[in-house]
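One protein chain is absent from this view; the other protein chains keep their places.
The letters A and B name the chains in turn, as written, and every chain counts its residues from 1.
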Amino acid sequence: MDTEKRKQQLRTMFQRVIDPLGYKYSPDEELVDFLLEQEVMLEKEKGSPFCPCQGLTGEREHDMQLVCPCIPFHREHFDAMKRCWCGLYVHKDVDDPDDLPQISRKEFEQSRKKE
Amino acid sequence: MVSWVFAINENELADGEKKPLLLEGNAILLVRQEGNFYAMSNKCPHMGCPFSKGTLKGFIVKCPCHDWEFDIRNGEFLAASEIKDTVYGTKVSDGQVFVNMKGDL
Partner (left out) sequence: MKKVVMYTLSTCPWCMRAKKYFREHDIPFEYIDYDKADEKTRRSIMEDCKSHGEEMSFPFVKIGDDVVVGYNPQKYSKLLES
């Protein structure tokens, strides 16, 4: 299938998943376009539109939790960053995604323990 | 609102089994579990894969594509209950199973 067409399809499908979770596509259109393109390539190569910024291990249980949108499986971590790891999605109230740094899972869990 | 549509004869589906149906143009998954019938959209809310090709364990159906799991009783996605598959009411009358295509349970 044509890459542009598939990108559009993924965009429409994933919108329905992220909306009830309180997320939207990043206002950074260039980033969104690039990430969706990577996902289409990953889907062609590996069968699923995996996150372009997280590593697959080959273990199904692990890898299936990295299929986009992977927010449900990393909810608290992503909510704390107000973005998903690759930045395709941000919280609905975010206007400037460049203000949102990536916080690693370990840092997130350590900061939570301190609270 | 109700709009009962005939689905199958009661004896066509054994307990613990699932079956894909096309009712009024909608792809439906019919499940019989612990003596009751449950109906939900057969398309996974994630990427539209058919649950009928997935696995059923108790009241939980697992999508064959990416293993997303849903409760057939309320349509809720186990990892995030805000994501719901459409569920439909069912009734059995004179050995026939009907699905309420207006959606209400």
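Things worth noting here:
Criterion: contacts are C-beta pairs under 8 Å (C-beta built on N, C-alpha and C of every residue); 3 or more make two chains touch, one makes a residue touch a chain.
What you see is a predicted model, and the numbers here were worked out from it, not measured in a lab.
The missing chain, though absent from the view, touches A when the full complex is examined.
Considering A:13, A:31 or A:64, the position touching the chain not shown turns out to be A:31 (whole complex). Residues 31, 34-35, 38, 41-42, 52-57, 85-87, 101-107 are the ones on chain A that touch the missing chain.
Note that in this section only the chains that are shown with their structure count from here on.
Separating the CA-averaged centres of chain A and chain B is a span of 29 Å. Residues of chain B touching chain A in their complex: 45-48, 65-67, 77, 79-80, 82-84. Partner chain B is touched in their complex by these residues of chain A: 13, 16-17, 20-21, 48, 60-61, 64, 67, 71-73, 75.
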